[in-house]
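This part shows chain A:
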Amino acid sequence: MIDPAWVSVLSAILFIIGVWGAFTRKNAIIVLMCLELILNAANLQFVAAAIQHGDATGWVYAIFAIAIAASEVAIGLAIFLAMYGQHETISLDDVNLLKH
Partner candidate 1 sequence: MNIDYLSLMVILPILASIFLLILTSRLNPAARAKFDAPVRMASLIISLAMFVLATLMFLGQIGDVGWNDIAFNNFEFQESYVWIEQLGITWTVGVDGLSFPMVWLTTLLMPITIIATWNEKAGATYFPLMLMLGGALIGVFVALDMFMFYVFWELTLIPMFFMILKWGGKDRKYAAQKFFIYTFTASVIMLLGLLTMYFLMDTQTFSMQEMVVQASGANGNGVWLGLEVQKVLFIMLMLGFLVKLPAAPFHTWLPDAHVQAPTGGSMMLAGVMLKMGAYGMFRLPISLFPHALEEFRFIIMIIGLISLVWGAIVCLGQTNLKKMVAYSSVSHMGVILLGIASMQPLGWAAALFMMFAHGIISPMLFAVCGAFKHHYHSMEIGAMRGMAKHSPWLATSMMFGWMASLGLPLLAGFVAELMLMVAYWYAYGWWILLPGLVLAITAAYYLWSMQRTIFEGGEATQPPESLHGEPVPDIDNSEKIAMLLLAAFTILFGIMPWIFLDMMDMWTRSAMAFLGVGGA
Partner candidate 2 sequence: MGGTSETISSTFIEYAIFIVLLPMLAFPIILFLGHIFNGNQTWVKSAKEGGLIALPIMVASFVLSMLLISEFIGKGTGAHHIGDWLSFGWMSADGMTINEKVFGVGIYIDHVTVMLLFVASFLCMLINIFSIGYMNTDPVNDNRNHRFYAEFVLFCSGMLGMVLADSFLWLFIFWELMGLCSYLLIGFYYEKPSAAYAAKKAFLTTRVGDVFLVIGLVMLWNLFDSLDYAVVFNEDLIAQVDPGQLQLALGMMFIGAVGKSAQFPLHVWLPDAMEGPTPVSALIHAATMVNAGLYLVARMFPFFGAPSMAGELVDLAFIIAAIGGITAVMAAAIAFVQDDLKKVLAYSTMSQLAYIFTGLGAALWLANTPGMEKYAIVAFGAALFHLFNHAMAKGMLFMASGSVIHEMHHAHHDLHHHDDHGDDHHDDHHDDHFDAQSMENMGGLASKMPITATAMLVGSASIMGLPLIGGFWSKEGIIANAWRVAREEPLFLFPAFCVLLGAAMTGFYMSRMWLKTFAGKPKTEVAANVHENTPWIPIPLVTLTFVSLSSVILAGMMFTHWSSDSSYAFFSEKGLIDGLIYEFEHIFLNSDAFFFVLTYFVIFIGAIVGPGLAMALYGGSLKDGEKSKPWMQPIINLSSRVNAKRGFDNSAWANSGLSDALKERLYFDKWYDAAMLKLVAGFANISAAFDKNVVDGTIKTIESTSQKLSTQVRRLTTGSARDYIMMAALGVLVIYLMLEVMI
């Protein structure tokens, strides 16, 4: 069996890639994908911990998180579509309506 530590390292790497991507990329869809990466990093950790401790709670959390992530993607893509329809761009630098 793989040492849980390595799973945690993989999860950390995924998390960092996700955060880095969310902070730096302009394209909204890529930001959304990076957010998914962050969530998946967390899922990985949940599952790994569940296996190690022999407790099903981690599986349950992971399934919840996947479900939420799916709906989030759906909403996010819908927003981006609407945004594209309105502004003809999905670059986050060009959209700062929240300020107003």
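The candidate set was assembled so that all candidates are chains of the complex that A comes from, given by their letters.
Keep this in mind: a contact is a pair of C-beta atoms (placed from the backbone, for glycine too) under 8 Å apart; a residue touches a chain by one contact, two chains touch by 3 or more; residues count from 1.
Small disclaimer: the values here were computed from a predicted structure and weren't measured.
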item	value
Of 1 or 2, the one touching chain A somewhere in this complex	2
Touch list for chain A against partner candidate 2, complex	19, 22-23, 28, 31, 92-93, 95-100
